[in-house]
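I have a structure here, written as structure tokens, and I will follow up with some questions on it.
Shown here: the complex without one of its protein chains, the others still in place.
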Amino acid sequence: MNITLAQAEAAIVAAKQKAAELKTKMNICVVDAGSNLVAFVRMDGAWIGSVDIAQKKAKTAAWFMMNTSALSPLVQPGKPLFNIEHSNSGLITFPGGVVINNAAGQIIGAIGVSGDTVENDHEVATAGAVAVK
Amino acid sequence: MNITLAQAEAAIVAAKQKAAELKTKMNICVVDAGSNLVAFVRMDGAWIGSVDIAQKKAKTAAWFMMNTSALSPLVQPGKPLFNIEHSNSGLITFPGGVVINNAAGQIIGAIGVSGDTVENDHEVATAGAVAVK
Amino acid sequence: MNITLAQAEAAIVAAKQKAAELKTKMNICVVDAGSNLVAFVRMDGAWIGSVDIAQKKAKTAAWFMMNTSALSPLVQPGKPLFNIEHSNSGLITFPGGVVINNAAGQIIGAIGVSGDTVENDHEVATAGAVAVK
Partner (left out) sequence: MNITLAQAEAAIVAAKQKAAELKTKMNICVVDAGSNLVAFVRMDGAWIGSVDIAQKKAKTAAWFMMNTSALSPLVQPGKPLFNIEHSNSGLITFPGGVVINNAAGQIIGAIGVSGDTVENDHEVATAGAVAVK
């Protein structure tokens, strides 16, 4: 089961709205369950460097079927997945990548958000993910 | 002068509509004048391999300030720009990348479309480009 | 708004002069607001390995609209942006990348300097940045 473009666009609308509420400018990316790009927007004035980070957050979440925030503690020095970021032509393992489930609880894709603090990135990504029915 | 997200989204709406008219499924990408990603959509069922091609077509058009269709004859064996595709981590030099001008005639970005014949790709990209005011 | 070549050359002249004062040999790079290369020099005898670092510092500053010295504390183990360097085909997040503003306070580009201690790199980059009017 893969997310549709209509679902991805709903996620992006919700994420943009949350970003506006937080007065931030975000890069927002949605990938399908196969980690392939479905939709992307960069809000006016958002960091260009976050174009790639938003995509890598979404892909990382889809590749490992978990939010990137769940990976963050595991990739620290001395921890089991230290330097896993060297795989897959580059992971991003800090918050802002969130899996997207369908109504049946299956993972159908992921959303990645980058452009502000990791807390705000995660909040905007979550707003996008929960907007998908 | 760079394209805004609202302008990029207008281009994508017009391109999606043209793709539907032609009964094709497309990857559609918009970049700004600096060749940085602004917006992207993959229509349901469109080729995954065209995710990258649509982006490279848009970037190629922005990088050289011309439609990719203008490059195609120049890159053939024996022609002046043979194998230019090895630059910039990969160009796409067949039709489907179209520059986007503002009302004053300045190039503010480019649109790249991939998913069908190059004729259809070019037609859909053009529909997107001309929708930007 | 993007930096002009004349402005970039003024930044490089000032940076070279500061490097000479500090008796160091530097690689100096200027990019525009879209993070595309505008000008570069490697002073005689400067580290070849810093050719790439100077460019990545300038790009990192432009991509995130902040000096690389502002990123350094955030990318440490346990900190929010740990291993962000895996994005964008490689960031450099230690000091030496400095944003360039125009007289109106807009970011029009960035300068990256590499070739000595990070303190000297940062000082030379700053000398270049403030020379742009």
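The first chain written gets the first letter, and so on, giving A, B and C; residue counts start at 1 in each chain.
In this text, a residue touches a chain if its C-beta (ideal position, glycine included) is under 8 Å from a C-beta of that chain, and two chains touch if they have at least 3 such contacts.
A quick note: this is a predicted structure, and the numbers were derived from the prediction, not measured.
Note that the undisplayed chain, when the full complex is considered, contacts B, C. When the whole complex is considered, the residue among C:41, C:65 or C:118 that touches the unshown chain is C:41. Among B:1, B:22, B:81 or B:130, only B:81 touches the chain that is left out of the view.
Although one chain is hidden here, its contacts on chain C can still be listed: residues 4-6, 8-9, 34, 36-44, 48, 51. The set of chain B residues touching the chain not shown comprises 34-35, 60, 62-65, 77-78, 80-84, 86-89, 91.
Simple rule for what comes next: only the chains that are shown with their structure count from here on.
Measuring from the averaged C-alpha position of chain A to that of chain B gives a distance of 25 Å.
Distance from the chain A centre to the chain C centre is 29 Å, each centre being the mean of its Cα atoms.
Separating the centre of chain B from that of chain C, both taken as means of CA atoms, is a distance of 32 Å.
Chain A has residues 48 in contact with two or more other chains.
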